[in-house]
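Removed: one protein chain of the complex. Kept in place: all other protein chains.
The chains carry the letters A and B, assigned in the order they are written, with residues numbered from 1 in each.
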Amino acid sequence: MSLTVAYAALATGIIVWIVLVTRFRAKPWEKQVAATPEGGAFPFSPKRVGLWVFLAVITSLFCLFVSAYYMRMGQHAGHGMPGGGVGDWAAIRDPSILWFNTVLLILGSVAMQWARSAVARGQAEQTRVCLFAAGLLTIAFLIGQWLAWRELRYSELFSPANPAVAFFYVLTAVHGLHLLGGLVVWARTLVRSLRKDVELIDVRLSVELTTVYWHYLLLVWLGLFAVLLST
Amino acid sequence: MAFVAIADRDHEHALHDPQSFIRKYIWSQDHKVIAIQYALVATAIGLVALVMSVLMRLQLGFPDTFNFIAPQEYYQYITMHGMIMVIYLLTALFLGGFGNYLIPLMLGSRDMVFPYLNMLSFWVYLLAVLVLVASFFVPGGPTGAGWTLYPPQAVLPGTPGASWGIICMLASLAIFIVAFTMGGLNYATTILQARCRGMTFMRMPLSIWGIFMATILGLLAFPALFVSAIMMALDAVVGTSFFMPAISSMGETTRYSGGSPLLFQHLFWFFGHPEVYIVALPAFGIVSDLLSTHARRNIFGYRMMVWAILAIGCLSFVVWAHHMYVSGMNPYFGFFFATTTLIIAVPTAIKVYNWVLTIWRGDVHLTVPMLFAIGFIFTFINGGLTGLFLGNVTVDVPLSGTYFVVAHFHMVMGLSPIMVVFGAIYHWYPKITGRMFDERLGKLHFWLTFVGAYCIFLPMHYLGILGVPRRYYGYPDAIQFIPPSVHEANQWISISAMIVAATQLVFLYNLIHSYFKGPVADGNPWRATTLEWQTPETPPKHGNWGKELPEVHRWAYDYSVPGAPQDFIPQNVPHSETTPAGREHGVPT
């Protein structure tokens, strides 16, 4: 829980900071002679800001999952009264295919990054290829995750009652669902980039935002993977 | 200005007012229509919850007369009443309703930045409500686990709706959270990015501040409920043991082992406490604007008010376990959480002082919205002070689980926000409909609601101090320490509750009748400064501002500025048109 608290503190801290940089100390009832007449909005497109806000929400979600993971592992040590409780956490050996999947997702992110620089340079063909590759690598990652599920499903450690198993499935599933959601946007972007009547400049923002999302989900996965490996 | 330009360009095509009825009122992307859709659905489901509270009061007040209400039904009413009121009514109404309506209008933008997502948000919310309603028709009925849905009992026999009802409830919550996140992204991004020229953060009306902070809290806190809903659903359906320890239920050993019921409580309240402020902060903000407008005085201590909103928002993430002092968590946590909880009282008290000081030396017009705002101050002082009892760990121990808690949270997050909702509806009714409401009916509504509700909840505090436990279907005379006078109090409370509930029909009648028959309203009947009253049309058309977006030159509280010809200067009036520079530096006399 302390992890989530720290995150919430950070997030609200950012809000406070935003207020500070917008000259909180100003006395708004006074006539502001030199004040910028602008609304003070940030020089980004609303979609970009919307994405960052959304990433903040996802961060909260995963922080909470990981908090729950550690709290369930530690059982009553941290939050309950001393005494009682059976440690029923049987650590699982994480399927080794996860390493391979991780490489796939990293490559996917790299391809996304290439697409992003290509679109910035105005190279339409390269953008499409990189975008396409990124999506394929991500789909491969998801298939790999599914294989990992199967492997665990048929291992002798499998039991829904074992929280290590249950958490493994929940965490990977939630992460996978976020990737699936990303793939929907990816598909839309790809289709638009393939259309003749859409100019490259019009997909630029989409490619950029998709890239940010991909990097972010890669980070989330690396974090989750580290948590899974270390326990 | 690029960002505003983008926002403008986005709306160019949208500016063609959709003409067909369906596009205009059903699949609408206009924030105002969506706001009204949210408000109507929230009100409809809220009425269901209101009827449930009347049924509960019938059982408690007259247990021998109304024995058609069985215990399991009583617990279902308790659960659904709480859940609907907190989430599906108040959260949806404040953010989906008022947030949607006010944000673009008060900030001088044409619409939310993502109108399509906004529309989707409403329809997903409607789906959540429908799933919730569906739980009334599944085998076993809706869940009766209490609105906190604590495991293990929420998924074990012995609790109503433990098989189907709880699954519907969790599904509905998860859907609601998706809807809220879509809406919340919109509110936050619009406030950050779509303010009109000159609308700096510190010139925003406090309504927007309250809604903004509540949105942030919601976006960060609702995931906790989402996580716990998913994990509990898995425990119930798949047989995982996230929250379920080894249990002997109804004499039979279950398949569960090792789970932690307290983990759920931590997650739930990590959401549940900020949720209180998700409801309260918009109310704080809106009531500040009501008071300022109707007292014809600038809000007192604007900067302190903004700071207080921020401080309350941040602190609300570190007080959750004050709901769990007697839950069996490590008792040493009590020291920390009692301290943080009492600290949060300081910014809250500052807000109360500043509301009162806004009235002081004002020019108080006792209109219907003002009456509700003053009523709010009274109920909120009461509910806030009893919060100091329950937040202080030692004092909480004897009072937790009693009617004192029921009285406290109904005063502070039931009655108080509802007073603001009523005040706000009366206040913005002329803008939304273009007509005035019936003032006499409005006053009748206020007096019966305000005094009636106090009659309900004041005695409850004292029943709680006596030790009368909450969530009891009946109080058999075998409980020694409960004297017969408690039964009389229950009758009194029930009768008051029914009067208050019936009064709400007056309110609905007033809204509907005035919509068709009310006198046509002026564009700015309260002579208010904020932008929503400066629209070219009333009610505002799609796009809100006609050809040109407004430009803001001053803060939202230029009331009774010395030297100004009128007692208010709208935000979009340039300084050159009012007083010579320097005159309005608010120098105290």
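By our rule, a contact is a pair of C-beta atoms (placed from the backbone, for glycine too) under 8 Å apart; a residue touches a chain by one contact, two chains touch by 3 or more.
Operating definition for what follows: contacts and distances are computed from a predicted model.
Name of the non-displayed chain as stated in its UniProt record, restricted to "cytochrome-c oxidase", "Putative spermidine/putrescine transport system ATP-binding protein", "Aspartyl/glutamyl-tRNA(Asn/Gln) amidotransferase subunit B" or "Carbohydrate ABC transporter permease": "cytochrome-c oxidase". Among B:Met52, B:Leu132, B:Leu156 or B:Ile425, the one in contact with the hidden chain is B:Leu156. Of the candidate positions B:Gly99, B:Pro115 or B:Pro245, contact with the hidden chain is made by B:Pro245. Remark: the omitted chain is touched by one listed residue; of B:Gly61, B:Gly258 or B:Gly452 this is B:Gly258.
Those residues of subunit B that touch the chain absent from the view are 63-64, 67-72, 75, 144-146, 150, 152-153, 156-160, 245-253, 257-262, 295-298, 300-304, 326-328, 331-332, 334-335, 338-339, 342-343, 345-346, 349-350, 352-354, 356-357, 359-366, 371, 374-375, 377-378, 381-382, 385-386, 388-389, 392-395, 397-402, 450-451, 454, 458-459, 462-463, 465-467, 469-476, 478-481, 483, 485-486, 489, 557, 559-562, 567, 584, 586, 588-589.
Assume only the chains that are shown with their structure count from here on.
Work out the mean CA point of subunit A and of subunit B, and you get 30 Å between them. The part of subunit B that touches subunit A in the complex is made up of residues 1-4, 6-7, 107, 113-114, 181, 184-186, 188-190, 192-203, 213, 216, 219-221, 223-224, 226-227, 230-231, 234, 238-242, 245-246, 255-260, 262-263, 266-267, 270, 298, 302-303, 306, 310, 313-314, 317-318, 328-331, 333, 551-552, 554-555, 557-558, 575, 581-582, 584-586.
Across the complex, subunit B is touched by residues 1, 4-5, 7-9, 11-13, 15-16, 18-19, 22-24, 26-31, 33, 35, 37-47, 49-50, 53-54, 56-57, 60-61, 64-65, 68, 71-72, 75-76, 78-82, 85-89, 160-161, 163, 166, 170, 174 of subunit A.
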